[in-house]
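Here's the structure we're looking at; comments come further down.
Every protein chain except one is present and positioned as in the full complex.
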Amino acid sequence: MTDAAQHPSAKHLKKRYAAEARFKMYGRLAITIALAFLVILLGRIVLQGYSTFTTNTVSLPVYLDPARIDRADLSGSNYDYLVSLAVLKALGETEDELGTMSEDASALISRDLGFQILDKVKADPGLIGKTITVTGPVKADADLYYKGEIKRSVAEGNRKLNDRQLTWLDRLKKSGRVHGGFNSAFFTHGDSTEPEQAGILGAAVGSAMMLLVTALIAIPVGVMAAIWLEEFAPKNGWTDLIEVNINNLAAVPSIVYGLLGLAVFINWLGAPRGSPLTGGIVLALMALPTMIIATRAALKAVPPSIRDGALAIGASRTQTVFHHVVPLARPGIMTGAILSLSHALGETAPLLMVGMVAFVPGIPSSFIGGATVLPVQVFIWENASERAFAERTAAGIMVLLAFMIVMNATAIILRRRYERRW
Amino acid sequence: MVVKVNMQTSAPTPVVGTHANQAPPAGEPAKITARDVNVYYGANHALKSVSLDIPGKSVTAFIGPSGCGKSTFLRCINRMNDTIPGCRVEGRIGLDGDDIYDPSIDPVSLRARVGMVFQKPNPFPKSIYDNVAYGPRIHGLETSKTGLDDLVEASLKRAGLWGEVHDRLKAPGTGLSGGQQQRLVIARAIAVNPEVILMDEPCSALDPIATARIEELIDDLASQFCIVIVTHSMAQAARVSQQTAFFHLGSLVETGPTGMIFTNPKDGRTQDYITGRTG
């Protein structure tokens, strides 16, 4: 009997442990690198975007000068001019002959205030001649100054706001006319070309509506197709061909589905262009192969003993599948569904072809009307030249990510609740 | 149970149980009659020309070495081989005289008359109550809630499980121990009021105490059902069955009363197997 320490395997033992330690280290290194990228990416986005959530609001008493408001053409009157005069009054300044003072002043206040006055005057023309208080955001560049993005240290010619405007902004803040606060407009408004009025709600609702359509089509069709292919279809050349094609379709670039949507749904079937319905159908087609593949994998994972037990008690094929196999495959099916939907949520290219890359102010109200979705909104803001849209782009990405996290969390909770063990 | 050591051979001869010598009720026509049954898995000829009579209200054991075809033949009786792609069954198997492979016979209704218990207990991942109630529900045997409750209770009692689970019928069936799960599966099979219960090595995955309980149960059930049990354990076959059939390499070698097979087999291959020289 040889001593354990002198067993021939002892020499190799050191090498084996060393290899294991190295492997563990590689694993830790990989995870660390992945987490680091994630932290850097998220960190940059959050750093760039968090300033969106605060904004500066101004409150002004505005005199509705009857000389400057045309009762016959309320829409044509220049309310922005009235607002800029109100600013000058609040600062104790007066207008000069060339109008440069009011021009500088109007660059500080959002045009939203002018539209508020228009709405009020339309509703009650009796207000003309009175002084009303209007509250609204400061203009985007003024907001950037308050947030420190526009600095006095930069030469005057190279900034959007001149020295006089910056001084006025300081005075408005000091006098309490301007105060900072939470940017609720970002969450309650739809898209706008003015950054201070732009919000994410329109795109969020559009995304939700579109995902609903995608889910209602892709999930039932995908699950049923997978069940048929896995449990009922005869195993012959035709089903092999179908399986190969489904696997290939899962890898097809998403823009191809956009072209399909354009050619078949819009041009041939006349579906409404740029609507959540059409976008949802296109993305459902894109999500279908993934759904089928994930469901088939979940069905394959159910052990044959369950099927045998059900068949042996006299259950028919259909009863076996729907009473026994599918309930056990549910966690896998749900994971597949959430993965497909998360993928669909972030797609832009196919939507370009069906007309969803468009400016859509307001909140979408119907499935067949125009709408836009979160990734498209981020894309549109990214391409805008105004500096204030840069922080909103990052904030839009944060909302998109939050959406996905909520979706995935819901899936995990539902899975935990309904998971069964066999 | 005492194991007698036979001095002439290296392995002990199984002791024949008290029921083994009892002949099946005389004069009763055979419950299951098989004539010239051949089974092919693709090109592989797995079962060659098996002809066999299985009496009702008794226990018949199929024994033989691994791969001899006994499980294959068992699965023919409730047409479970239909679910295996590439499997072809030829010949005639009669249940009470009617050929079960006749095209007019629906396997779903056949399996209500011929139940099956598997080697690894496979209760449904439902509650104990739902496990037993599933069969009667889908076959429409019982529709009222109270009727179903009574049926579940009766089946669990017959399977000897009621006492242990009556207070937790809503608990998952998979939460029971191995032996309890197997009795639950038997209760599930009984609940549809079958005529035949097929058992494919039902005790292989259980410990000796659970095995003993199952064997007692089989003993009890034999008065009511036709039971066919495939077993690797010759001792078990000797203990519980009245009839034994010995399979070897896809053919039925010998069949007869259990006592005779184990003490005085006619075929040399049978002798070799039971004395441990082969298998």
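Which chain is which? They are A and B, in the order written, and residues in each are numbered from 1.
Here, a contact is a pair of C-beta atoms (placed from the backbone, for glycine too) under 8 Å apart; a residue touches a chain by one contact, two chains touch by 3 or more.
Keep this in mind: contacts and distances are computed from a predicted model.
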Out of "3-oxoacyl-ACP synthase", "Phosphate transport system substrate-binding protein", "tRNA uridine 5-carboxymethylaminomethyl modification enzyme MnmG" or "Acyl carrier protein", which one is the UniProt protein name for the chain not included here?
"Phosphate transport system substrate-binding protein"
Which displayed chains the hidden chain touches across the whole complex
A
Residue among A:K160, A:R330 or A:R415 that touches the chain left out of view
A:K160
Missing-chain contact, candidates A:A10, A:I40, A:A301 or A:I368, resolves to A:I368
With respect to the chain omitted from the figure, which of A:K89, A:R317 or A:R387 is a touching residue?
A:R387
Touching the absent chain: which residues on chain A qualify?
75, 78, 103, 107, 111, 115, 118, 154-155, 157-160, 192-194, 213, 216-217, 219-221, 265, 269-272, 274-275, 277, 281, 352, 355, 357-362, 367-368, 370, 380, 382-387, 390
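Definition applied: only the chains that are shown with their structure count from here on.
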Separation of the C-alpha centres, chain A versus chain B, in whole Å, is 61
Residue ranges of chain B touching chain A (in the complex, touch as defined):
78, 80, 83, 85, 108-112, 115-116, 118, 120, 122-125, 134-135, 138-139, 172, 174, 185, 188-189, 192
Using the touch definition from the top, list the residues of chain A that touch chain B in their complex.
235, 305-316, 319, 323-324, 327-328, 420-422
